[in-house]
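Only one protein chain is missing; all other protein chains are in place.
Note that the chains take the letters A, B and C in the order they are written out, and that residue 1 is the start of every chain.
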Amino acid sequence: MASSLVHTILSTIRIWAENLAGRWGIPPLFVSILAWIAAFVFVIVLVLLMVLLAVYLERKVSGYIQSRLGPMRVGPIGLFQTPMDALKILSKEDIVPRGADKIMHTIGPVFFFVAVVIGYVVIPWDHGAIAARVVDLNIGILLIVAVSSLGLLGIMVGGWGSNNKWSLLGAMRAVAQMISYEVALLLAIVCVVVQAGSMSLSVITADQSGTLLEWNILRWWLWPALLLYAIASIAESKRVPFDIPEAESELVAGYHTEYSGMKFGFFFLGEYAHLFIIALIGAVLFLGGWQSPLPASVADPIPGFVWLMGKALAIIVVTMWIRWTLPRLRVDQLMEFAWKGLVPLGFVAIMVTGLAVALGLGGGGM
Amino acid sequence: MSETAQAPLRTEDITVNVGPQHPSTHGVLRFVVTLEGETIRECVPHIGYLHSSLEKIAETLRFGQYITNTDRFDYLNGLGNELCYVQAVERLLGVEPPPRTQFIRTLMAELKRISSHLVYLGTYGNDTGAVTVFLHAFRERELLMNMFEAVTGGRLLYNYLRIGGLRNDLPTGFDEQVCSFLEHFPPRLEEMNDLLTKNRIFIARTRGVGLLTAEQALSYGVTGPTLRGCGVSYDMRKLRPYAAYDQVEFDVPTFPEGDCLARHLVRMEEMRQSLRIVRQLLDKMPDGEVQADVPRRLKPEPGEVYERVESPRGELGCYLVSDGSDKPYRMHWRGPSFYNLQALPEMVRGGLVADFIATLGSLDPVAPDIDR
Amino acid sequence: MWGYVRDIWQGAKSIVVGHIVTFRNFWRPKITDRYPHGNADENWQPGPGYRGGFALLKSDKEGRELRCTACMSCARACPVGCIHIEGEGKGKERHPVSFYIDMGLCVYCHQCVEACPSEALTMTDEYEISGTSRASLVRDLAQLIAAGEGQTEVSRVL
Partner (left out) sequence: MTDHETTPASTSAGGDNNAHIAQALHQRFSDHLLRAEVDAVGTLQVAVDAGVLVEVCRFLSEEAQPPYPYLSDAFGADYEDHLQVLYHLFRAETGEGALVRTDLPREDAVLPTLTGLYNTAKWAEREIAEMFGVTFEGHPDPRKLLLPDDWAGYPLRKDYQRPDHPYLRPEPLHENPPAFLAGQAEPEVTEE
């Protein structure tokens, strides 16, 4: 595997840092801890940047779809609008409503955000093993699914702790929805896991190496899983047409009705971080991860990191397109759709994939 | 599943306040809604937040001066309200406006109906979660606003109709403006229908929701598209033609289901019929004066009149009493939204919260029209 | 079974059609006025007969500055009573010494302009009328004359 530019740079930095530590006599354990901190800082900064970008994109895409221009005032074509909004949110008063449970009210958004961000540690950003991700777990995808469903605990805690009926209703809806769609999402992921024969995201990426035709999106036996993943992941990120937990025309703002300032900011960040991680996983599971779509014979000047980001952004734009087109489902229709539509479809998808793999179509490890 | 096996779970109804500040109350309305989980047990409307005592104001203004106030209660139907009031005064005075005036009045009222239904379409999309159609509808409405501005000089508050006539004739180039709108608008309407009305999710959200039978609707005095969505073909324009409505052909669309979708479809079809009326009016528009001779100081004989016209929301009534002075002695507005909203608790009982919003939106209430 | 499949097919089709509509709209020209930063020509322009601020018109007769004769027609026609005039002189000499219009009360109904027998009062196409206090919304005689500078006719829908 040819090492990419990002890999080279990161390895150089690592070697340089280790040399420096050796010269200064810093114990190796301490160096490891520093490296971990650096990796987490990288992830957090990346998430923040991507959220800013995604919010900007959302506003532009929605504007363009609606015959508007979107933000135009701050900076060239409104590029600095979202950083400014982030600053504004930081400077706003933090209000805890009277009668609310202060502790619960505070930990809700933090919990939600942390649960979402933990998932980022196993995303394979680029070629190579350690340099381009925080950890390479052999159960990476399982970790993401397990941890991201912890996030709804944060929603529930926040919605309950707000002492507001709209928040409570929104939180209840969120929990019901996310638990239901988690099942469908898992079924879709299982198909890909069956195909690749591993739960490690690096292996899943490697399974799609080679030509464009090897990508999961072009393997026809994975199309039911793809459809399933597309629908369930939008529902997981609580976006239209599945945005019933925060349906603004019904529940005012759902579970974050009573939040302001940075606590609201955490929910907001968490939501977009969730959207982003869903897009990243989608890119890894179906679009070949960091791999370039160009044939191997052509030298690819673009690092894999950028490819992965590009694919994720494309998925995000599609979810935005969907969001600004469709009306919202009702809560009972939503559950019906999950249990009567998607879960059976999931079993069909697993059967199709299993058969295809068993018949030797898939090149996986089975 | 014996009864003893399960200890009775203590449940509690939630009472929530929808409004006065809530994203989808279309103005300032308040509903106290009792929920069992997400199911609505009871809904009690509280109105009056926008009560502006237009009926009392009328007693302090001269007949001609009051026209400016008629734009203000049902602000989506300004010209239609003016038409109702002006016709009432004309009947009191015994004045017959010239035919061209009647045509222009009808034309403006129909354009206003399209504009009002566009607002409905947009806000209803918003209520059901499809935000984009809101801006698309308002984009098209802007063209109508430009037309109203060209004719009346105002974009929302027109003060255009006069007792016995109009403030001014149509401006030059107005015909072309309307014609280009007639060309431009139908495909855009179809596009919005593709985006919202035909969408499967939208249909699922509205079909069978907010049911109202024809009998219930009539007993609550519900009129307009809400009543026609219950299958009753009740339209003042057809039943008691006023202005130039007897000169044009149009259909009164009705749908028998009585649900939100039926009401929505009635409005969509009414827009098409309004376009048809506008086209005919432009073709048949007579020449001539736009103002009948009326004295500068209007003093109708003592008497009273109850005038009814069809507003986009239903039957708009205007009761006017004159005591022989230059001011109305008593005036009363029958706001169609007022009676339409009264049927809401009946329609939403047993539904879900989302149904409540969908049903409220499908009534197309205008808060000042409710409170007057 | 067949109906079920057709239902799904039609539902999917309707959703795809919706996406085509939004996609088409994505590329359409935008209608936003970038007021006040945009190109002045692109910004919305009031049409003739627009009812905005007020102006008093100058007289072309000798010995008269204004057409206004302080006859109080406009003040009487006003439904909200936002016009206050004090006049001086008799007959042809009569002219206003103070003329106030409270834009905070005004309902922009144009009835004063129509009531004016000497076509002295007009509404202009000024639409940036907002102020920071109630008092700043009151136009006095000097302001009204300044606003009518250069205008010779009452604004009318053409």
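FYI, a residue touches a chain if its C-beta (ideal position, glycine included) is under 8 Å from a C-beta of that chain, and two chains touch if they have at least 3 such contacts.
What you see is a predicted model; the values in this text were computed from it and never measured.
J.: Just name the one of B:65, B:193 or B:254 that touches the chain not displayed here.
T.: B:254
J.: Just name the one of C:55, C:83, C:113 or C:147 that touches the chain not displayed here.
T.: Considering the complete complex, C:83 is the one touching the chain left out.
J.: Given that one chain is not shown, which residue among C:75, C:144 or C:157 touches it?
T.: C:75
J.: List every residue of chain B that touches the chain not included in the displayed model.
T.: That gives, for chain B, the contact residues 47-48, 51, 53, 55-56, 59, 91, 216, 218-221, 223, 227, 232-236, 238-240, 251-254, 306, 308, 315, 317, 319, 321, 329-330, 332, 334, 338-339, 342-343, 371.
Assume only the chains that are shown with their structure count from here on.
J.: How many angstrom lie between the CA centroids of chain A and chain C, rounded to a whole number?
T.: Chain A and chain C have C-alpha centres separated by 51 Å.
J.: For chain B and chain C, let me know how many angstrom lie between their CA-based centres, rounded off.
T.: 25
J.: Would you please write down the residue numbers of chain A that are in contact with two or more other chains?
T.: Expected reply: 65-68, 324-326.
J.: Would you mind listing the residues of chain B that make contact with two or more other chains?
T.: Expected reply: 132, 136, 139, 195-196, 199, 201.
J.: Chain A touches which residues of chain B in the complex?
T.: Per the stated touch rule, the residues are 14-16, 22-24, 35, 38, 125-132, 134-136, 139, 195-196, 199, 201-202, 204-205, 352-357.
J.: Along chain A, where are the residues that touch chain C in the complex?
T.: The contact residues of chain A facing chain C are 61, 63-69, 72-73, 321-322, 324-326.
J.: Using the touch rule from the top, collect the residues of chain B that touch chain C in their complex.
T.: On the chain B side, the touching residues are 61, 64-69, 132, 136, 139, 142, 146, 149-154, 157, 159, 167-168, 171-172, 191, 194-196, 198-201.
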